[in-house]
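One structure coming up, written as structure tokens, with questions to follow.
Heads up, one of the protein chains got dropped from this complex, but the rest are sitting where they should.
After this line comes chain A, so read on.
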Amino acid sequence: MKVVNANEKVSIKLRINGKDYEDVVEPRKLLVHALRDLGFTGVHVGCDSSNCGACTVIMNGKSVKSCTLLAVEANGADILTIEGLEKDGKLHPIQEGFWEKHGLQCGYCTPGMIMEAYFLLKENPHPTEEEIREGISGNLCRCTGYQNIVEAIKYASEKMNSKTD
């Protein structure tokens, strides 16, 4: 069993957006801060009580609030952040949907919102409006009133389905 004391640092490995990173962190460091310090500043902090979802990333296929995980807990994990969504300079259909449908204003919740939508559409490619609203209920937005976010996710779902079907 490996024991690390409070003042010691640990080295961890993270696979982020398909690339390997090594980092040396205090055990108490939150994953959200580790990601931001590695340059993934699209991952945002909006609260200190795990409610807002601005810090949402995909970890090992699941959407997680990265403010509620320690960086050391994520050792060895495969993480997808907003910066990794674009492929070969082409926007992901969800990103496109947010642009087309005016699903963002200040843009602060947007990365987390898009990652949650990514997870939602993977789990449920044909969500109803209600399922979309439920699906993003862990992600707060203060600007849009959500309606255009719902439209953006519908847009993406249609676009992604027409591609794969």
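Miscellaneous remarks
In this section, a residue touches a chain if its C-beta (ideal position, glycine included) is under 8 Å from a C-beta of that chain, and two chains touch if they have at least 3 such contacts; residues count from 1.
In this section, contacts and distances are computed from a predicted model.
Between the names "(2Fe-2S)-binding domain protein", "Na(+) H(+) antiporter subunit B", "Hydrogenase" or "Glyceraldehyde dehydrogenase large chain", the one given in UniProt for the chain missing from this structure view is "Glyceraldehyde dehydrogenase large chain".
Only one of the listed residues, A:L14, A:V64, A:I82 or A:L121, touches the absent chain: A:I82.
Looking at chain A, the residues touching the absent chain are 26, 28-29, 33, 36, 40-49, 51-52, 54, 81-83, 85-86, 91, 95, 98-100, 102, 104-111, 114, 132-134, 136-150.
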